[in-house]
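Below are the structure tokens for one structure; questions will follow.
Complex shown without one protein chain; remaining protein chains in place.
Up next is chain A:
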Amino acid sequence: MAEDGWTECVRSLKGVILDMCGVLYDSGAGGGAPIEGSVEAVKRLKASDLQLRFCTNETQATREKFVAKLRRMGFEIDVSEVFSPAPAVVSILKQRGLRPHLLVHDDVLPEFDGVEKSDPSCVVIGDAADNFSYQNMNSAFHVLIGQEKPTLFSMGRGRYYKETDGLKLDVGAYMKALEYACDIEAEVVGKPAPMFFQSVLNDMGVQPQEVLMIGDDLVNDVGGAQQCGMKGLQVRTGKYRPSDERHPTVTADGYVDNLAAAVETILKHRG
């Protein structure tokens, strides 16, 4: 395996951030299946002296449900180690005293239980799947167009993702629709927003150059992490496509076949 420049940073690493879907597991029927070697790789990282966090744009479930699913697959993961957009949005809403109108998946609603939602002053959208009906888009639009300065939070900005029964539009398409309708720009919460990565770094108490991000999404995982000063590694699993290695604007610090290979190399170079 070609080991390029990224291995040079391994000795000074203090932490690793892992993307989840496409790195740990592939989504699909019955919740999906672990990617070969990933359960063991997480175990090995946890046994090392490196700090480990997980960073996902998953907004179709609460963190608790999501982590429970991964634990059933065999992953040793704790809810407190997982960063996802919904809790991040909730803390922004509280900081700024905003009351959201929610256009999200039913299964993520409990994340917003403690948030005042009457007389909404902003809109929060996530990957709402079947809830992306014309009526619901129109309701979100009405809240926005009724504000003097419309505020739209989007949990991620992905274009699409793959499920066992085919490709599905992601939240980004619906975010763009509302942006166009109201002539505004959404505030993205989640990858690749720098604030989102920064909150993970703050939790670890480390500097960005001491952290390696590993993901299957070149732009949102790798590019987003690099923008924050971290190193970014792309795995050739999940939504990876060979053309990613010739991307016009984002070049990963390294490409590895899967998480197991990445962890093997990291631990070897730390000696």
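As a convention for this text, a contact is a pair of C-beta atoms (placed from the backbone, for glycine too) under 8 Å apart; a residue touches a chain by one contact, two chains touch by 3 or more; residues count from 1.
Everything below uses one rule, namely that contacts and distances are computed from a predicted model.
Asker: So which of "Haloacid dehalogenase-like hydrolase domain-containing protein 2", "Protein CSN12 homolog", "GTPase-activating protein" or "Protein TRANSPARENT TESTA GLABRA 1" is the UniProt name of the chain that got left out?
Answerer: "Haloacid dehalogenase-like hydrolase domain-containing protein 2"
Asker: Can you tell me which of A:Val115, A:Ala177 or A:Val206 touches the chain that was removed from the display?
Answerer: Hidden-chain contact among the options goes to A:Ala177.
Asker: Pick out which of A:Tyr25, A:Phe54 or A:Phe132 touches the chain that's been left out of the picture.
Answerer: Considering the complete complex, A:Phe132 is the one touching the chain left out.
Asker: Contact with the hidden chain only, please: which chain A residues?
Answerer: Missing-chain contacts on chain A: residues 128-135, 137-138, 141-142, 145, 159-160, 166-170, 172-183.
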